[in-house]
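Working notes for the structure below.
This view holds just a subset of the chains, kept in their places.
Labels for the chains are A and B, by order of writing; each one numbers its residues from 1.
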Amino acid sequence: MPKLMKNRSRKSGLPPGTLIHIGEQMDKKPKITIIDYDDSSSQEKEAEEISECYPFRNKPSVTWINIEGLHHVEILEKLGGCYGLHPLVLEDILNTDQRPKMEDYGDYLYIVLKMLHFEEVKGTVEAEQISLVLGEHFVISFQEGLDGDVFQPVRERLRNNKGRIRKLGADYLVYSLIDAIVDNYFIILERTGESIEDIEEKVLGNPSTAMLNDIHFLKREMIFLRKAVWPLREVVSGLERGDSALVRGSTKVFLRDIYDHTIQVIDTIETFRDMASGMLDIYLSSVNNRMSAVMKVLTIIATIFMPLTFIAGVYGMNFKYMPELEWRWSYPALWAIIILIAASMVGYFKKKEWW
Amino acid sequence: MPKLMKNRSRKSGLPPGTLIHIGEQMDKKPKITIIDYDDSSSQEKEAEEISECYPFRNKPSVTWINIEGLHHVEILEKLGGCYGLHPLVLEDILNTDQRPKMEDYGDYLYIVLKMLHFEEVKGTVEAEQISLVLGEHFVISFQEGLDGDVFQPVRERLRNNKGRIRKLGADYLVYSLIDAIVDNYFIILERTGESIEDIEEKVLGNPSTAMLNDIHFLKREMIFLRKAVWPLREVVSGLERGDSALVRGSTKVFLRDIYDHTIQVIDTIETFRDMASGMLDIYLSSVNNRMSAVMKVLTIIATIFMPLTFIAGVYGMNFKYMPELEWRWSYPALWAIIILIAASMVGYFKKKEWW
């Protein structure tokens, strides 16, 4: 289960624009990769120093700088200086508790997204913040760098010049990256869908106490996913309908496609929420039903044996003058009465459909 | 119960516009039928090769190409090439997990709908994706082709020149197809309505555990129907209010009619949802009521027999000095006391209305 909130208090009271990374602190050195391409050629390298990025600043070809790991604040400061990023943008990149959003700073667009991945060990969905900066000829992407990314297929396409990606501009690259992230949501949702169907089957069949926690974690995961995905709708529609010259008309058709996917993801999350609520109802009803069944057994047993025990008790009394005790057929007759009473009780319960 | 999600992960990581069909894979060869008509004549044929469709491209008469079965991707590619369809349109046609939507590509409109049908064997409602492409002189409809369709009446009207259909253009044909699909929703809803009334009667009369699952499936079906129908509202209103020249003013009156029907379908689904929720409440109350009745029986029996058994126990004790044991009328007197106690208990419960 991801923590409810990141430790943001560390930042409190500092002037706006102060650069502090609020996420997990890691030892790993940040990894900087640069891919520069145009229709005819493509160049890829892993940078040791952030200064290796500067020469690409003014090249007419499209440059994609990808930075994994945000804990070396000075890298950001230098890059921000070179590419003219607003201090608030740098602050937001580090502040990895952001809500997805899109901001138009004139010369560039700043986009925040959440990349989801399934944490196999804990069995939960985790979110990593992705920041994208789209300029006229460059795209800079920032990842917290916790665990691999979903951009591999985009890199492959750039290397192999597959599809239209090398022929189109930086805006199409940004589209491709967002598309990769949203595509990945479907995989997360498929897994979740499977586990819902799993739980549903069990709840309808044989509900156990453990299921209560399962349903609770499911609901919590839905709240979490919803928070990560819901604002994306606005982001994509902002890109599509915005009037920034950085997003070309030809790319907008593709953004509309992502928009549809986002709506579908949100729809699915809502459906899952509804289903989780429904399952809790079913679970509660089942528990009630079962308690009711337990009570019936108790009532049947008590109703049959209490009167019988009383009768036996009566003829266990030691009164001197109890004529029945002396009679020859008392005992068999009593057994007959006992069986009669028991049988009629059973009949009564059968009629009431409790048996 | 339809699966919660189609297997979309198969597509993940591929460049946008890659054509992969995510639905069920079938052996059946796709079926291509062409109907070409104007006011005076009508021609109908089943095509072996997709290339047979090309000649109709530039005819001034209205051409309706209907394709059942989407698993032969090359058919789509060829048709898309001939009729100038955008790669994303082709991708969406294959991606049969779409939300209903309408997109204006200038030269043509692309419409996605869900056709519902009642799966008799499983007793569930299934959805099939229908894609419609409306051009100036042509309509192309794509079905997954799982099971018959609801377009038969439209075909009949075209053949027999019934109503105004042959006199009006391609937009009216599209209207007729959507109308057939929406009309079919009412049939599905009627069936569902009947089964709701069925369950309601049982729940109010004699609720059993099986009903819990019935109500659950009902709620799930409502979630499913809602997801399929709700976006249709926007689709139809988009067609009606849009400014595409492909939809003539005379057709818009008819589209308004479909819009009303859609609202009615949505209204009905909401009503059904409310009723399903209400029934769960009733069911739960009934279970509680019944448990309460069981408890009363138990309490009555215990309250009557426990004191009596105690009394019998007392006179079953073996103390040497128990004067009552020797008295002549002890035993009958005790029976009198027993009957008195039992009677007053019964009276008490009668007064409390538990009996």
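Quick note on the criterion: contacts are C-beta pairs under 8 Å (C-beta built on N, C-alpha and C of every residue); 3 or more make two chains touch, one makes a residue touch a chain.
Quick caveat, the model's predicted, so the values are computed rather than measured.
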| item | value |
| --- | --- |
| Given 2 visible subunits, total identical subunits the whole complex contains | 5 |
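Assume only the chains that are shown with their structure count from here on.
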| item | value |
| --- | --- |
| CA centroid of chain A to CA centroid of chain B, Å | 26 |
| Touch list for chain B against partner chain A, complex | 3-5, 7-9, 11-18, 86, 88, 92, 97-99, 101, 103, 209, 212-213, 216, 219-220, 223, 227, 280, 283-284, 287-288, 290-291, 294-295, 297-298, 301-302, 305-306, 308-309, 312-313, 315-318, 322, 324-331, 334 |
| Chain B-facing residues of chain A, complex | 150, 152-153, 157, 162-165, 176, 179-180, 183-184, 186-187, 189-190, 193, 196-197, 204, 253-254, 256-257, 260, 263-264, 267-268, 271-272, 274-275, 278, 281-282, 284-286, 288-289, 291-292, 295-296, 298-299, 302-303, 306-307, 309-310, 313-314, 316-322, 354 |
